[in-house]
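Of the protein chains in this complex, all but one are displayed in their positions.
So, chain A:
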């Protein structure tokens, strides 16, 4: 019963973390579904005839084109006030002279001299204000969010309908020059392109000078329809110097000359657009949603009059940035991109210089109507695909649209109507478009600070709870059941109250908020209980139980999450920290005098009791372990993958599958090495099991280890052979090879599953020998052979259970079979838990290994070796306290978590989306999965979080290992002289160190220790994710937030979820073994009775 409440308690703590993560995610990660539908020329966006009989004209689609050519000059981070004209007509005001003000003089001059030809707008940008997202917005007309849930994470190419795609499919020549981000976004779309590296933020001039070299010659050559020039200097200057720097003035003056030159060159059929993709803060950064970041400049100019009818407004108009997309599309005679939610700038459609007011209004209404039809079609398609949008608002908008559309159609049929009606139609259409956009923004593009803070607070509270409960769990008065029941009851009550409240108000139920409410309402009763039951009696200082070294390293690790450089370099930083930690552990052991026999250190001993710090291992042994660990860590670091390919960093060539290798000899050698690693792994596990004797057991799991595991290894090796040489197979065998590469991985996975099932069915792997005729009526439980040594061991060397059972046997046997002396000997009980764990881990590792590239098998071998060494090293520092309470020290848990992270990197992963191993989805499914998505997601997830899973499942080993190590090193030891009397009393028992049976002997302490271990591991993982959320929310304006921090957070969150599930599974497995051992004992008793 207690076991179940331990598991439930851990599950509840996990739930607290999940609720926090979900709450934070819903506020931080803006999500949207990417639709791949496209607008086409032939298909109008809605019912009704296209104006102007568009089929006739060559360059007309939904509307006749007004300009045949466009020059789009994109000046990165051109904030609105950089371009704002400086009026000097205020005599009282002192002239403001900031480096960035009034440097674009040509704009001002053109605006004053040619008001009908040019206009400046303040374009309102949607966050996130990072260049890639802005470029997506400027071409698709949509609101890119961080996760555009599209079909492909691996590349950045835009899959949505966009202007560039429309241009190329209409046969226009698009010439691009500038920022090479466009290369990733629109691969192969440009008829001519000059890309320049945008990577180095400190380089102000490479991109700009490169563009200037090509800009005018290209323009003069005339071989273009759309010319895009993306200047980066202003943005880089902002990042490097900030806007208040003389460099900025120089840069803006240079841009001014560019604009001046372009204005002089554009011809009558050409529209010149100068736009900033976003603004910048006072420090020159961008990415967030502050006023300075979201206001960019937009300037339009054409030698033909653009705005004949109206006078320019006093203050530049504020328009949404995405308005440019439908406007440009219709002006160029293209269909509006399918997913556009921008509103056309109606003024630009008012017609030529001599147009009548009536026809001008009609043209505006037509453009707006087309735009509205397109947006309505998009909303309809989008809401059919997902539930993001509010149904009620959507309904209102549809009503608005059908009314405006009906008005418009009615007007077309009776064209003699007054102009005023037309203006109402225009107003209605605009209202619809703005409403639609507002709704989309509401659901797609706003950080919810409240949710972010709430999520982070919930995570922090959960961490605190872990800390508190882990300290409390091993103290005697820990009430398992009430502690669990009360928070759950409160949580349920909170949920019911919240749901009732919502139901009475009539709002929609948000599962994320519901979870958060449940978590928050279940938290205070626990705290109260803790305060009453425990906290008030002890000083709060015991809440900070970390040893100084652990705290220091943990702080370093957490601080690293706040620096983008360190997040990028984590693959190298984690082994460094792990290595430091190992050496620190060694140094500490030495410092405490546990490594060397005290003889060496006797000179000044200040009377410290020498028996207390008896070295349990020789110094050289621990040193060897440490050096071996460092070596393994370093070797695993050779399998390093760069987060992105930069000149300074080269990914290891060993991460690629063997199939990609050319050269038969090297391939064969590598294949041999991989199979060798596999065999070594297998042999190591078998050797270990044999060492502790469990392999001799006739139970089904051990039979499986003997026969099933080699079969799995064989299957894996055969699959590798096929996969790496599939292209070289002779044609006759193609079908066979294809069939085998489907069957083999599935067979290995199936074997692993059956092995796990066998393990769960009969987890007790002991060898029982029964026989009559032994001299004494005794049951000998032999966990291992070898005498216990220390005083402490001897004091508790015979556990109650052991004696109790003996007496029970004796009593019952005497009753039932007075004449038959009987001996039952059970071997390998001492390692029964670890044997099950190790078997389970091996069974788990094989399918995971299959999902990776072949050469990763070496890393898996290293992983097992490394954790083995670490466990031994940690066991050297952990004293066994029988009969309990058992504790796992913090340094063990931290080292384990660090090693999980390190293995994540050394298996060739990086916390960025392009680095995900997509090929894992095709292991066993070479033809793909059809429409199902969960299976490939599962396979890729298992590949990505393999190390998290393995280490989390193996976490209970931290508790078990010190008991296992009891058998070593102590066999040689002689009895301390003082214990002879005791030794004489119990001569038999001394030969049998009880090892893991010590845990069984104190079931309460065992459960408490498992709970504590789980809580500690969850705390270490949880504090990492807390640091990630804090970094992401504090640095949400950082340049790298979408590139580094957000992916890191996502990977860390997913890793946490996988780890917590794995942890629960591991602990459940130990408990299953425990239960099985209990029933085994019971059966033994029953068998004796018969």
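Here is the rule we go by: a contact is a pair of C-beta atoms (placed from the backbone, for glycine too) under 8 Å apart; a residue touches a chain by one contact, two chains touch by 3 or more; residues count from 1.
Please note the rule applied: contacts and distances are computed from a predicted model.
Asks: Can you work out the missing subunit's protein name as recorded in UniProt? Choose among "Clathrin associated protein complex medium subunit", "Phosphatidylinositol glycan anchor biosynthesis class F", "Mitotic spindle assembly checkpoint protein MAD2A isoform X1" or "N(6)-L-threonylcarbamoyladenine synthase".
Replies: Record says "Phosphatidylinositol glycan anchor biosynthesis class F".
Asks: Who touches the missing chain here, A:579, A:715, A:924 or A:962?
Replies: A:579
Asks: Write down which of A:44, A:99, A:515 or A:593 is the residue touching the left-out chain.
Replies: The one listed residue touching the chain not shown is A:593.
Asks: Which of these touches the unseen chain: A:481, A:634 or A:691?
Replies: A:634
Asks: Under the stated touch rule, tell me which residues of chain A contact the chain that is not displayed.
Replies: So the residues of chain A touching the missing chain come out as 202, 556, 563-566, 568-569, 572-573, 575-576, 579-580, 583, 587, 590-593, 596, 600-601, 603-606, 608, 627, 630-631, 633-634, 637.
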